[in-house]
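The complex appears here without one of its protein chains, the remainder shown in place.
Then we have subunit A:
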Amino acid sequence: MARLTLEKLGKRYGRVQALSDIDLAIETGEFVVFVGPSGCGKSTLLRCIAGLEEISEGELAFDGERVNELTPAERGVAMVFQSYALYPHMTVYENMAFGLRLAKAGKGAVEERVREAARMLQLEPLLDRLPRQLSGGQRQRVAIGRAIVRDPRVFLFDEPLSNLDAALRVQTRIEIAGLHERMAETTMIYVTHDQVEAMTLADRIVVLRDGRVEQVGAPMELYHHPANTFVARFIGSPSMNLLAAEPTDAGVQVKGFAPTPLTAPPGARGLSLGVRPENLRLAEDGETPFYEGDASLVEKLGESQLVYFDMGAEAEPLVARLPGALPAKKGDRMRLATDPEALRLFDDAGQAVRAG
């Protein structure tokens, strides 16, 4: 139940600048996901918001009030940790009640809140157990329960699904999405390195790299209009194909490919043309192919298949996601087509060029 504003927020460890110039506004009830490769600063940023790390520069405000100097409890945050971090010597009930008791909630109120959270998360039969008697998924639910009972202004998740197996991860992901729906007023911030979690859970995604924000936006906005090659490659799986391209009279063209209708700004050099594997398809008869080549590798995924085309020793192979029913095998000659709207152009600094 808080609107967060980060202004020029920075974090230094000695001489290492872990975060710099983070400007961000997070609305009340919004579900924001911080995503990026390991070491990008996403967890550090989360801990700065939580109050577990001191903020070196800039300001963090909840509902317009500066909270830089406040403790986590004073900020009213709750957090779910990757390792669950349950108190090993306390029962499930005591784990959930600990924070409430510290906040001097009355005995009746503690009981009521814990029971309610336990009901919500189907933890009622487990209330008297110790954490070591629970499975990984149950522990994670207790960790979430411990956060819920405190009715936090901001709900923080630090890679909460990383320690779960694949099936449980999907299930818990759906539960967290449901939680967000039920607690519509609570602002949630979620850190992950998994772009699928980011895409499926987020209202908005914040992509971080080397302690800086690369792009902020709704999942599909990032998917369709990545601000730069980093975001383009990070969001979506398999990654967007990036092909070295040159401006020609006919339009931007990749060597060995058909010219595209995209036009580059005057004097542009070192361009990259981006096209997602799922935006490549087989050319119809009579259609001019965008690219024609021999498949160097075919990966059958069931509903679809990934077909790789060798782009020479230096370049990464071109990947196309084609329907699974298509009879394709290594060495097949294929003619690929694409739609011009699906093409993205980036300049030599990797920044997106809004092609005219």
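Note that contacts are C-beta pairs under 8 Å (C-beta built on N, C-alpha and C of every residue); 3 or more make two chains touch, one makes a residue touch a chain; residues count from 1.
As a convention for this text, contacts and distances are computed from a predicted model.
Engineer: Given that one chain of this complex has been left out, which of "Methyl-accepting chemotaxis protein", "Glucose/mannose transport system permease protein", "NADH-quinone oxidoreductase subunit A" or "Rod shape-determining protein RodA" is its protein name according to UniProt?
Structural biologist: Answer from the record: the omitted chain is "Glucose/mannose transport system permease protein".
Engineer: Pick out which of A:25, A:103, A:196 or A:297 touches the chain that's been left out of the picture.
Structural biologist: A:103
Engineer: Would you mind spotting which of A:9, A:40, A:78 or A:275 touches the chain that isn't drawn?
Structural biologist: Once the missing chain is taken into account, the touching residue is A:78.
Engineer: Among A:50, A:240, A:271 or A:318, which residue is in touch with the absent chain?
Structural biologist: Answer from the full complex: A:50 touches the omitted chain.
Engineer: Looking beyond the chains shown, say which of A:89, A:182, A:300 or A:329 touches the absent one.
Structural biologist: Checking each option in A:89, A:182, A:300 or A:329, the one touching the absent chain turns out to be A:89.
Engineer: Across the whole complex, list the residues on subunit A that are touched by the chain not included here.
Structural biologist: Residues in contact with the chain left out: 47, 50-52, 71-73, 77-79, 81-89, 98-99, 102-103, 146, 150.
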